[in-house]
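One protein chain is absent from this view; the other protein chains keep their places.
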Amino acid sequence: MANEKPRGPVYYADYLQLDRLLSSQQMQSALHGRPAHDEMLFIIVHQAYELWFKQILWELDAVLATFRKASVPEEGVGQAVSHCARIVEIQRVLLEQIDVLETMTPLDFLDFRDDLMPASGFQSVQFRQIENKLGMRRADRLQILDAPYTSRLNKEDAARVEASEKEPSLFDAIEDWLERTPFLNFGDFDFWREYRRAVDTMLAADRASIRSNPTLTEAEKAKQLEGIESTAAKFADLFEEKPDAPAAAGRHFSRRALQAALLIHLYRDEPILHVPFRLLELLAEIERNFTNWRQRHAQMAMRMIGTRIGTGGTSGAEYLDRAAERHKVFSDLSALASFFIPRSKLPALPPEVRSRMGFRFNAPR
Amino acid sequence: MANEKPRGPVYYADYLQLDRLLSSQQMQSALHGRPAHDEMLFIIVHQAYELWFKQILWELDAVLATFRKASVPEEGVGQAVSHCARIVEIQRVLLEQIDVLETMTPLDFLDFRDDLMPASGFQSVQFRQIENKLGMRRADRLQILDAPYTSRLNKEDAARVEASEKEPSLFDAIEDWLERTPFLNFGDFDFWREYRRAVDTMLAADRASIRSNPTLTEAEKAKQLEGIESTAAKFADLFEEKPDAPAAAGRHFSRRALQAALLIHLYRDEPILHVPFRLLELLAEIERNFTNWRQRHAQMAMRMIGTRIGTGGTSGAEYLDRAAERHKVFSDLSALASFFIPRSKLPALPPEVRSRMGFRFNAPR
Amino acid sequence: MANEKPRGPVYYADYLQLDRLLSSQQMQSALHGRPAHDEMLFIIVHQAYELWFKQILWELDAVLATFRKASVPEEGVGQAVSHCARIVEIQRVLLEQIDVLETMTPLDFLDFRDDLMPASGFQSVQFRQIENKLGMRRADRLQILDAPYTSRLNKEDAARVEASEKEPSLFDAIEDWLERTPFLNFGDFDFWREYRRAVDTMLAADRASIRSNPTLTEAEKAKQLEGIESTAAKFADLFEEKPDAPAAAGRHFSRRALQAALLIHLYRDEPILHVPFRLLELLAEIERNFTNWRQRHAQMAMRMIGTRIGTGGTSGAEYLDRAAERHKVFSDLSALASFFIPRSKLPALPPEVRSRMGFRFNAPR
Partner (left out) sequence: MANEKPRGPVYYADYLQLDRLLSSQQMQSALHGRPAHDEMLFIIVHQAYELWFKQILWELDAVLATFRKASVPEEGVGQAVSHCARIVEIQRVLLEQIDVLETMTPLDFLDFRDDLMPASGFQSVQFRQIENKLGMRRADRLQILDAPYTSRLNKEDAARVEASEKEPSLFDAIEDWLERTPFLNFGDFDFWREYRRAVDTMLAADRASIRSNPTLTEAEKAKQLEGIESTAAKFADLFEEKPDAPAAAGRHFSRRALQAALLIHLYRDEPILHVPFRLLELLAEIERNFTNWRQRHAQMAMRMIGTRIGTGGTSGAEYLDRAAERHKVFSDLSALASFFIPRSKLPALPPEVRSRMGFRFNAPR
């Protein structure tokens, strides 16, 4: 820094490159000699989306750089939490922008809609990169008319999207990191064995309490016991040691990663798990927000063009609705509560494990 | 008013009945001797929801009182717009409240979840009344395990919900009001006939333009022409005079009401249609917001209890997701753009019709 | 349109000029060889602001084009309402973007803050243009260190800002339009005379009711009567015929324009006043939102740099706080309720006036 040369003063407009930024709105309707007032909004809102996608990629890349390391430093997890929390705030803006776009009525859209054909938001390279970096796999994508999802991109853009598919994704990196969690086996403490025992105890107590409840009829007892057995069956699947069944849809963590995610959630108050817990929560929140954003887009597409077939050969609203359901990566995190048991029934961590989860300054406790 | 007696001063806490309001939070977990911190939030957020539902019903009832009249005065439509705009703002709060509830983690919920069994949001009488007053019909509801949707209510509550089913709904009242729109036939102006002509002209021009476009291959032409024919078929259905087919799902306006809704949208800049247009827009927005709210609830249910079967015998998340898709009333308004044509291709209104749509002060123009 | 040439297909990335848009983020910290992660956010958020400012100017210009006309057509007022409602939605995004920027901590900002000197948001030409087009006058602006507010702009930018000062502003155009309102005098109906009479009657009744209230002590009566006289004095100022005193601060409508604004608010349910009423409401809301945005910015400046003197020689937080208080245009609209009386005490409009305020289709009533 000693070598930094004195530099000239920075000017706001130059710094932000406003000459380029503010001259990049060319209305197609104006080119055709009948400018449509609302096309400006249409351009600006999409440009704002792309700016924010760039920022999301910037944050995602920072998280990926940390988590692709063989050993993730403690500060790195904290910083990843900040990056993800920022993505969540950006997503609030993305959602709010839909409200702005909805000030355009369908009739106003029709004034220039045909001028844009066949351009479409499906062609957003950055959004595909976000999906791929999060961990969306080609096979899990909704197929449009048997064409690959890159079919409407030009060659260069398709290549960029495909490149992002090949890099290790955040899903992969998080799975690796979870698998390395040290606390699953710790001396003769085996979290998984203890947890199974606690689940069995809980289910047994639940069954007993139903059977001995004098306020229930036999029919009610039967029904409630049925619920218990369904839960028991779910847990049995979780605990079975046989290799994972091929995923029906979406992505699934390895059994060991799933165990670690459970441990982190269930013992999140231990200091060393606090920040990892927030990270897992934020990943699930990011996914929920994108789902919600797609659902809002589906509603807007319906409002704007109704049930007509879009330029890509599908009804936009229907595609977006189905994509909202299907384009998920961290669904294991979203549904993790399926395997929670109440805190009061959790196996207690052995003191030496708890102590290792605390700060050096305070330890031992 | 001359007879009003002088009255004592009003005190804030008495006015808002804060003694009752603020003593109505009884945590079940506390009754069981192990108070769970987050149960207070759970109670408060649901009570806030119920307060807002009361307000939504208050606004809906005011709109219904206006629109159930044989003749709706002009000011009444303006006031209905205010009432509906207020409902939309309330819905923003309802959505924001989900963010608050999401500060509760699944593990914290488990601390008291079993204490609440089998209470459930499905038992909200006010929410069912909102649905029914909007126009939801029993037959269009998602069925839970073959039981009527009132099966989990006590007798008195079930009766209240059923009563709201029997009153004429907002859907009915709006349909009646639309059917009475005077401008569909006006002297020898027949909107429907003119509109059909305009659509035919537009489709013919579209076909010609595709056929003569030298930049398209024959295959591309064929594909684009296919799109035109699909649109043409949709319009043909709309224009056909035969009686309405029984609705496949959801509710459908009568042909005449649908025509009126189209007319209002397409000529919304005429002064007399300005306020009716806003009303139709708001009704569709209210529906979209409830859909979005159900979708967010489905996400939250998934996060809170995962895929486990809920107390009602279904997975809450799945039920809410499917209800979000199905529990719709004004879907005809949401998809109305299917039948729009660009403003530049609309039939011009005859001067005497336009004049009748203006203000007396300005007329004739 | 018959002459439009067939055109090539539009590509999303070309349409939005993404190559320019997404290559316009040059971090100063990177130029100095120590890239600061958060500078990207700083650039993106400000670029997004500038995009939205462009859109706000686009909407404002459309409103101005309508209201600078000698006679504003009825549809024009309706469209102005849509433009202003859109500005309000955009302002929600502007506010939400502050939440995103606040994910940057002061320490992260310090990593690149000095690299930006002396660039500052004060140099946003577009924001100054928005202020000027709304009607901010140079004399009403907060002065920074005796320098004109354009002193930190380059010559070209200063000229653009100054040009926007010279055009007739929205304040001017709205004032003209209000002054032309036909209903203030209508045959022998003189709104102002009738309103004064109603105010006097109301004040007299209020005084009598206090004096005869047996539940009040003499001291309480005296205090309440004092309140009445303060209100009476305010109204007296309003009704006095002498020419306007020079405004102390901010802008004030002419007496006639103020009368018209009052009439529009008080009789807003009359069909012809419905849309003008919404317009006045939206203008006041736009101003409130900018005030709120400045207040939020002041908070953020305090958080980011504390009470240190900013690069411009003032504490940013303090400047923004005082500007939020002072940079107002439509303050007469914001405080209009000072001169309202309850609807039940309003002078009734003569039937022929009401009839002229209705739709031709319905009239006479």
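Note that the chains are named A, B and C in the order they appear, and that numbering of residues resets to 1 at the start of each chain.
The rule we apply is simple: a contact is a pair of C-beta atoms (placed from the backbone, for glycine too) under 8 Å apart; a residue touches a chain by one contact, two chains touch by 3 or more.
Predicted, not measured: the structure shown is a model, and the values here were computed from it.
Q: Determine which one of C:I305, C:A323 or C:L349 touches the chain that has been left out.
A: Per the contact definition at the top, the residue touching the missing chain is C:I305.
Q: Touch as defined at the start, partner being the missing chain; which of C:A70, C:A139 or C:A337 qualifies?
A: Checking each option in C:A70, C:A139 or C:A337, the one touching the absent chain turns out to be C:A337.
Q: Taking the entire complex into account, which one of B:I44, B:L142 or B:A198 touches the absent chain?
A: B:I44
Q: Residues on chain A that touch the omitted chain in the whole complex?
A: The missing chain touches chain A at positions 1, 6-8, 74-75, 78-79, 182, 209, 212-215, 269-272, 274-275, 344, 355-364.
Q: By the contact definition given up top, give the residues of chain C that touch the hidden chain.
A: Per the touch rule, chain C residues meeting the hidden chain are 34, 102, 105-107, 110-111, 113-114, 223, 227, 230-231, 234, 265-266, 268, 281, 284-285, 288, 291-292, 295-296, 299, 302-309, 313, 321, 325, 334-344.
Q: In the whole complex, what residues of chain B lie against the chain that is missing from view?
A: These residues touch the chain not displayed: 1, 4, 7, 9-13, 15-18, 20-22, 24-26, 28, 32-34, 37, 40-41, 43-44, 46-48, 50-52, 54-55, 58, 62, 82, 85-86, 89-90, 92-93, 96-97, 99-100, 102-103, 115-126, 154, 157.
Everything that follows uses one rule, which is that only the chains that are shown with their structure count from here on.
Q: Upon optimal superposition of chain A on chain C over Cα atoms, what rotation angle is obtained, reported to the nearest 5 degrees?
A: 180
Q: By the touch rule stated above, which residues of chain A touch at least two different other chains?
A: 34, 102
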